[in-house]
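Of the protein chains in this complex, all but one are displayed in their positions.
In this document, chain identifiers A and B correspond to the written order of the chains, with residue numbering beginning at 1 in each.
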Amino acid sequence: MSTKEKTGWIVGGVLIVLYCLAPIAWIVSLSFKAPADLSNASFLPTTPSTENYATILTGNASELFLPALVNSFGICLIATFISCVLSMFAAYAIARLDFPGKKFILGTALAVAIFPVISIVTPLFNLWRQIGLYDTWPGLIIPYLSLTLPLSIWTMSAFFREIPWEMEQAAQVDGATTWQAFRKVIVPLAAPGVFTTAIIAFFIAWNDFVYGISLTSTSASRPVPAALGLFSGASQFEDPTGAIAAAAVIVTIPVVVLVLVFQRRIVAGLTNGAVKG
Amino acid sequence: MPRTTNHRVRSRAGRTARLLGAGAAAVVAASGLAACGSGDDGVPVLNWYINPDSGGQAEIASRCTDDAGGRYTIEVSQLPRDSPSQREQLVRRLAANDSSIDIMSLDPPYIPEFAQAGFFAPVPEDVAQRVTTDVVQSAVDGSTWDGELVTVPFWANTQLLWYRTSVAEAAGLDMTQPVTWDQLVEAAQGQDVRLGVQGIRSESLTVWLNALIESAGGSIIAENSTDPEDIELGLTSEAGVRAAEVLRDVSASGTGGPALSTANEDTTATDFEGDQGGFQVNYPFVYPRAQAAVEGGTLDQAVLDDYGWALYPRVDADTETAPPYGGINLGVGAFSEHPDFAYEATECITSTENQAYYFVSNGNPASDTTVYEDPDVLSEFPMAPTILESLQLAKPRPQTPYYSEVSGGIQREYHPTASVDPEQTPQDATELIEAVLRKEQLL
């Protein structure tokens, strides 16, 4: 490859990286602007200030933000965990077993994935307030499954198809039952796929907004994206731009870390589950 | 088979599982905490749902908890920032007969809807008597529905006309006399400064239009009724058309700045602090806001010293102005397990002392007229007498259980304000709102 071509690639790469990171850099920069500096009409703060972080972590908005952060982590992790367990079984059945209705399950997953969330939020809200799930953790975890399950089932089925099943058969020949073969042989082999699926499912749950604003009303279960809209400035009429920016940065940190550490797996998971010729 | 990889992953997955276990334990703990209506020691906990402020209501809650001497404690929960969302959250919970709502900080326009739906515990007569003594009339009106006091007046907000003394002088305006919108537009254009108004498509727009109509001697709702189909609107009345004219003229003059159609209270205040600041109609928070900016070193003391204030502008020179009325009143939830304590607590919250504290610390004016004699209030807010005068003239927004439909319809038709047609827009808005109330149209 010629030097010229190399330079071309590097320039292209830099452009792509800039494109991807510019809005993130902007919100980080914004979060370090002091309230009076917010309208300085430039990208960077005049003098960096951590005032906004103080507001959301220890100040005025901390009572809103900190419980929301706990809720977001807790609810998303539990939803991710449940959907991984459920889809692990389902994906095994789909990839491995022969039973009627397999197509139906995949079709259902597809239908659920394209479902407009807004269409079901009102009936869920009505049901939840009748049975007492409104504004509780399970009240969000259950609908989150509708977001995470379909994708988990596809991604995991795709991963499971690549597992060398001969090993399971070998185990069965050695006298293990189907269940034992599954548990002893397949589970360890499947762990990377499950783990990748978990990351992607977590992203999806973490991203939710509609359920978060519709099915919660207090710090008992309100997740961060919904809490962002509730911040206020020094008085109710002042815009909370700085606090929102700081909170936005904090909720972006976990996903950035996950992306940096597991990028190869995430890409494999996303493409595996979606396109498999 | 690359076994090592799998082992590594397995141990990582194991750790994840343990983390999840810890998370699940936390859920149980958290839901246990959230569920209890009274503390561990049996002392009732009153939940007070507050609108966001600078921490004043939380402080008042703790003061009143102390005052209760261990009979009950008050805990605050924060509602969203804008009042329509506050209403949404509360209605959703109350529709579920939620007993955890004891006290609510409510924006007055939504009070009739709550009252009509039976979401308030009735106000005991003696309480009603006490909490309306020495209270500005607009706040009492705002707490009343269908001839009955249904909430407890807390603090009362109103917009003033803020001006830069230097600009007013240069324009030759005598600010000791009432001024009209036309005069202000002319002065702002002549001096090349801004006349800050809130043209954003939100409650702020309804506030502005309502003040204009009331100032012109009309009302958004001409004939009120509890039946949505019998409500008669006054938008097309002479006063309604006149209000639309002023709205259009102010907006089309360009003095509202380039972003008028997204201007809210905060952006208006920012503009007023800036180089082009001349006039603005806004709530009293602009004053402590500017003081904070001076302390923070981003605003010149000279600018703050230049601040002047007067009553809200008139529509017609010889008709008294009707400034916006806002603020917060306290409702007691119909499903509360301790309505008696809750009403006792509202009396403590709205005590003269606490209202004065709230005014001074958070910049939210009191509804209790005696607060305006407090020397602390007068030294912090030199414009307090003007605020009181404004509150006595102020008119609430239309009081109807269908307020959101009325306000939403107005916002849809009158936004952007610069393209309002005084002949057509009131007519369109009336037709839209009537159709929406008959449920023949979406909003």
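Observations, loosely collected:
To be clear about the criterion, contacts are C-beta pairs under 8 Å (C-beta built on N, C-alpha and C of every residue); 3 or more make two chains touch, one makes a residue touch a chain.
Assume contacts and distances are computed from a predicted model.
Chosen from "Multiple sugar transport system permease protein", "YCII-related domain-containing protein", "Response regulator transcription factor" or "Roadblock/LC7 domain-containing protein", the protein name that UniProt gives for the omitted chain reads "Multiple sugar transport system permease protein".
Here one chain is not drawn; of B:Arg71, B:Arg130 or B:Lys439, the residue touching it is B:Lys439. Residues touching the missing chain, restricted to chain A, are 1, 6, 9-10, 12-13, 16-17, 19-21, 23-24, 26-27, 30, 38-39, 41-43, 86-87, 89-90, 92-106, 108-112, 114-127, 142-143, 145-146, 149-150, 153-154, 157-158, 161-163, 165-166, 169, 178-179, 203, 206-207, 209-210, 213-214, 224-225, 228-229, 241, 244-245, 248, 251-252, 255-256, 258-260, 263-264, 266-267, 270-277 (touch as defined at the top).
One chain is missing from the display, and on chain B it is touched by residues 84, 88, 91-92, 95, 113, 116-117, 200-202, 257-262, 267, 270, 401, 404-405, 408, 415-416, 439-443.
Assume only the chains that are shown with their structure count from here on.
Between chain A and chain B, the centres computed from C-alpha atoms are 36 Å apart.
Remark: chain B residues 1, 5-7, 9-10, 12-13, 16-17, 19-20, 23-24, 26-27, 30-31, 34, 51-55, 58, 77-81, 85, 89-90, 92-93, 95-96, 264-267, 269-270, 282-283, 285, 288-289, 292-293, 296-299, 362-364 touch chain A in the complex. Residues 34-37, 39, 60, 63-64, 70, 73-74, 77-78, 81, 125, 129-130, 134-137, 164, 167, 188-189, 191-192, 194-195, 198, 217-221, 229-240 of chain A are the ones touching chain B in the complex.
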